[in-house]
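A selection of the complex's chains, in situ.
Letters A and B mark the chains in the order given here, with residues in each chain numbered from 1 onward.
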Amino acid sequence: MTADRAKVIRLLKTARGQMDGILKMIEDNRYCIDISNQIMACQAVLSKVNKEVLHAHLSNCVLNGNREDSEEKLAEIAKILNQLL
Amino acid sequence: MTADRAKVIRLLKTARGQMDGILKMIEDNRYCIDISNQIMACQAVLSKVNKEVLHAHLSNCVLNGNREDSEEKLAEIAKILNQLL
């Protein structure tokens, strides 16, 4: 991985903390809407991580990779776009 | 929370396992695209949890709640729709 390692790890630990929080909310029988909001907050942090990872990938691995690998790498990006669209 | 507790906890533990896996992938310097796919898989599990929580909320809390609370409860649902749209 070529992304900013420290930033990615910090974000993932935040997301893991949120997830432990959600499990605690379930145990404590908290209000559904509060749980739902916390789930979406955790997904938003994961999206930030994904942006970091994919941007670093595009500007490092793809740009500086061998020309021969480009086709496969662009197909991988196309597959990810497919899932998001 | 009124959702199927056991199912929700099982899904959340799956998601937490995936998250630990992602942190390990970062440490092991794994390929960006594999990390990105694992992040999206974890988000998909969280979406499943959110569906469970919100469906249970709609069919229990909102439907059987006091008529007086309905306005506030529908405003909460509207806010969630807003974030998703």
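In this text, a contact is a pair of C-beta atoms (placed from the backbone, for glycine too) under 8 Å apart; a residue touches a chain by one contact, two chains touch by 3 or more.
Because the structure is predicted, anything quoted here is derived from the model rather than measured.
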item: Subunit number of the complete homomer, 2 shown here; value: 4
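Note that only the chains that are shown with their structure count from here on.
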item: Distance between the centres, which are taken as Cα means, of subunit B and subunit A, whole angstrom; value: 15
item: Subunit A - residues contacting subunit B, complex; value: 1-3, 5, 8-9, 12-13, 15-16, 19-20, 22-23, 25-26, 29-33, 35-37, 39-40, 42-43, 46-47, 49-50, 53-54, 56-57, 61, 76, 80, 83
